[in-house]
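Take a look at the following structure, please.
Every protein chain but one is kept in place in this view of the complex.
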Amino acid sequence: MSVRRRFFVTQALFGGGTLLVCCLAPLIGPTTISLTRVFDTAIPFAENVDAQIFFIARLPRMLAGALVGATLASAGVVLQALLRNPLATPFTLGVSAGASLGAMIVIIFGVRLSFLGVPATPLASFAGSLVAVGLVYSLARARGRGLSTNVLLLAGVTLNSLFSATILFVQYLADFSESFRAIRWVMGNLDVSSYDPILSALPMVGLAFVAFATLPRTLNLLALGTDHAATRGVNVLAAQRLAFVSASLATGAAVSVGGPIGFIGIIVPHIVRLLVGADHRVVLPASAMLGAAFLVTCDVGARTLMSPVELPVGVITALLGGPFFLWLLIRHS
Amino acid sequence: MATHSTFVNTDWLASHRSPATASRQRGRRSPSATAAVALVVWSILLGWTHPTRGGQLAPPPQRIVTVIPAVTEILFAVGADAQIVGIGSFDELPAGAAEIARVGGLLDPDMEQILALRPDLVVLYESQTEQAEQLQRAGIPLMSYSHAGLADIVTTIRSLGERTGHLTQATSVATRLTQRLDAVRARVRGRPRPRTLLVFSREPLSLRNTYASGGIGFLHDMLDVAGGDNVFADIADERVAQLSAEAILTAAPTVILEIRNDGGFGVDIAEQERAVWRSLPAVPAVVRDEIHFLAGSEFVVPGPRVVDAIEQIARLLHPDAF
Partner (left out) sequence: MLRVEGVWFRYENDDEVLRDVSLTIPRGGLVGVIGPNGSGKSTLLRLLGGLSTPSRGYLTLDDDDLTSLSRRTLACRVAMVPQETQLAFEYSVLEIVMMGRYPHLGAFSIEGPDDYRIVTRALESTGTAHLSARLFTTLSGGEKQRVVIASALTQLHGPRHTGTQLLLLDEPTASLDLGFQLEITELVRTLNAQGITVIVSTHDLNLASSLCHELVLLREGRVLAAGATTDLLTRNNVRALYGVEAQMTRNAATGHTLVVPIARTQPGQGL
């Protein structure tokens, strides 16, 4: 059947491409390393610079980039379907503002602790995103008649402004270096140099992806309209709740790994829809894969363009995102 | 001698030129007595904005305000401490010195307070252009300062000494400083210079957002005098921002020096922070456990105590030379 075949063909193409990018990325970098040396087990790891560059500096970055990219792109798809708006992003509902506030408070008040190998900043940023999600959800529910997407949007925008104002205030209290570090965090950074942040974000992202896997058909129907969906047997409230919570928590986890890296949640779904149409059963997995490949590629740029200095990866996605939007705008008008 | 114009003519007022130009256009008047006084007072209020011209006022300033820690320390060193009425929030006073009014720092100088202190000399950072304009409008003499290399410390000591009327003392401080620097240089001469990474900022408990010194600036100069080779000496910048793990592994320093100017850097924290570097076990400095923390403001204030800093670094890099 054509849908079945299209599904498998597109997933294979996207999957293959993403795998290729992810395998190539750790091989690219400002320092030339020799693969034979990297995998030469005769040399003790503690002395093998090439192996350390590969396994400590580059590979975790690639994995973090793939994780964050896949998460943000698919969360973008889900939220766009939920809010019935192709311009929605994972950050529209205030999640990243809450995460940023959490991280900044830790940075500026110099909290030093770590829990299960996870330092304070990612923990606080995830906590901040939870607070944001909780607030938006209870605001949207308070109106009674189910989860109105309009109210969700308004609540998210309101929370964004509230958090942004608080962030400005907290930054004002900071001294120069703290302020600088906080700003750098907001620009996004995938230099994890350890597998711990990835492993600690994995459970939440994994759960979210399981939820995402049950959603595509429902998202299609939600795109028709909530009444249309309801009359076709969709439990609209349950679906909206699941979509909102899973996408927001996934975003929170992604932001805690690499900071609020923007534009992935909107560029990637758009490109995928242009290529494969609007059916979420194809769009959702394809976006996850393209998101991974996209961010990994941007990160390769971030660490090689101005070596040994890092460009914040969020700057690169923004530099690509801005013109993309311009092009979208011109194309649509 | 002083060349500030005490005469006013309408040309100068209209074009708001510097006193040096105005003095070339000096006009001759023979006004009545009160008009003469008025004119002199007026020109004093409007006049003197010439930056970095050290020591050319007839009487040395008696009410100095500075927001720069290095300048405060230099003023104390040259014996001008009695002439200070306002210092920066982060400036350190020598033990036993009486407290002086604090007027803010680089980002938040309290202009109202500064003006209220009625200073006759204000030393500002070069980048504080807005505040400089404000003070110029108020007719307060300014001196502008910028962080630079080691050599500039000596120059600043001399020029501040001259400006505040303590030239002799300043010269002797500068000479002593230079002598001590030369002594360090002599001690480390001919010794192998370790490849050193000089970190001045990073995230606590993590290697993210690591900032190191580039090949320019007084941190680099300190390291250079102390007998170390900056791994990033080829970077023509004061700071190398956000080093990646890969960059650190590639640079392969044999010594890592970290400036930790956050107060309360105790032993247990030092151990945790040292452990963070062990996530890159191939770095020679990690292998040899040559990771040292430099705590103390002498490492970040380019003033007379810079020699103390350099000597400490030299001792770490070349323990057998001391």
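Each chain carries a letter (A and B) given by its place in the written order, and its residues are counted from 1.
Note that a contact is a pair of C-beta atoms (placed from the backbone, for glycine too) under 8 Å apart; a residue touches a chain by one contact, two chains touch by 3 or more.
All of these numbers come straight from a predicted model, not from anything done at the bench.
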Chains shown that the absent chain touches, full complex: A
Touch criterion as defined above, residue of A:L13, A:L162, A:L207 or A:A230 at the omitted chain: A:A230
Touching residues on subunit A - with respect to the absent chain: 1, 3-4, 7, 80-81, 84-86, 144-145, 213-214, 217-218, 220-221, 223-225, 227-228, 230-235, 273, 277-279, 281
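Note that only the chains that are shown with their structure count from here on.
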Residue numbers on subunit A that touch subunit B, as the complex places them: 29-31, 45-49, 51-53, 56-58, 107, 110, 112, 114, 119-121, 175-177, 181, 184-185, 189, 191-194, 303, 307-310, 312
Residues of subunit B that touch subunit A when the two form their complex: 106-107, 201, 203-209, 232, 235, 240-247, 249-252, 262, 269, 279-282, 287
